[in-house]
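Yeah, one chain of the complex is gone here, protein chain that is, but the others are all in their spots.
Presenting chain A:
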Amino acid sequence: MASILEIIFELINNMLQFFRLGKKSISNSLNIYIKSNTGSTLSIELDPKWDIKNVKEVIAPKLGLPPNEVKIIFAGKELDDSITIEECDLGEQSILHAVQSRSQSKRSRPLSESVANLQLSNISENDDSSSTIEEQLESSEEKGIKNTHFYVYCSQPCKSVRVGKLRVRCANCHSGALTVDSDPSCWDDVLKSNRITAHCEETRCETGPVSFAEFFFKCAEHTSQGEKDEAVPLYLIRPNISHVPCLACTDISDPVLVFSCEERHVTCLDCFRQYCVTRLRERQFVSDDRLGYTLPCPAGCENSLIEECHHFRLLTSEQYQMYQRFGAEEYVLKAGGVLCPQPGCGAGIIIDTDCKRVQCVGGCGVRSH
């Protein structure tokens, strides 16, 4: 008897659960923060299969707003009702911005989606020879490339080169509740400030509705650790959409490192490492006053020095340590300093002009004249 009752009870329970969750039963949940422009933050569990309309229905009551007055902003775009969460490239503990709005602005797909497909070129917009975004989009679709990635150096916690995600915030108040007026079309748009205008929804933001977008990158391979969790874009590492062979080994690999010279010479990442190590061992890096300890294109082109020294993070940690040590030593010598002659000490000392006797105080205590 007891067992029959138990079965009936379980049945009823199951039916109740079915009704409670309705059609939105969570199969594979994702923890997301919803930040409103009034300052409150909600933590909610979302199903990656849900669309934005579902999300609005869930969060609107919690914000005390009707669902049709909620705008969801993510990565610089107001998201369209029909987009599903999984299409947005949202990671665990990502932040969506919910703002109240009666006006219907242009809705679209998130920036990460539309821009991820682009080969952000180094060529500036005003360069006539550069193809339009549409052309680039088309060509990348033709070749069946769905998700082109950005590469970043993640200093915490991954400590290595990772796939990255492009994100955007208000240049003034740093709020993510911002919609961009246009997509960035080249790397300059992303890396230089005040090139893309945007609309900031943050009520506390002083610039008013028109602001500039500030782009930044996040590591795509660890759970977001909040708004301050950023990664350095390694913008010379690009997907090899046009199948350019490496200038050193002539293999066609993907991704590749594209130098900033006019010819856009390409090396594969292995050859780039080999190139760095070869030049490093010979101390043939360039000590540039503005850029630091860096390298030009291996084909010897002009104006091709690597500007973002985090690209050398592609080296192994031992090699990178060597890079850092040599870079620091070159700097000390260039500044008129001396290096402690004791092997392994490594201390660099900048001496006064009238000084005749130097003692390595901080390092090993060795005296020299």
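Criterion: contacts are C-beta pairs under 8 Å (C-beta built on N, C-alpha and C of every residue); 3 or more make two chains touch, one makes a residue touch a chain; residues count from 1.
By definition in this document, contacts and distances are computed from a predicted model.
The subunit not displayed here is recorded in UniProt as "E2 ubiquitin-conjugating enzyme", chosen from "RING-type domain-containing protein", "Glycosyltransferase family 34 protein", "E2 ubiquitin-conjugating enzyme" or "SKP1 component dimerisation domain-containing protein". From the options A:39, A:64 or A:300, the residue with contact to the chain not on display is A:300.
Residue-wise, the contact with the chain that is not shown comes from A:250, picked out of A:250, A:303 or A:353. Check A:155, A:274 or A:287 against the missing chain and you find that the one touching it is A:274.
Touching the omitted chain from chain A are residues 247-251, 265, 267, 270-271, 274-275, 278-279, 298-300.
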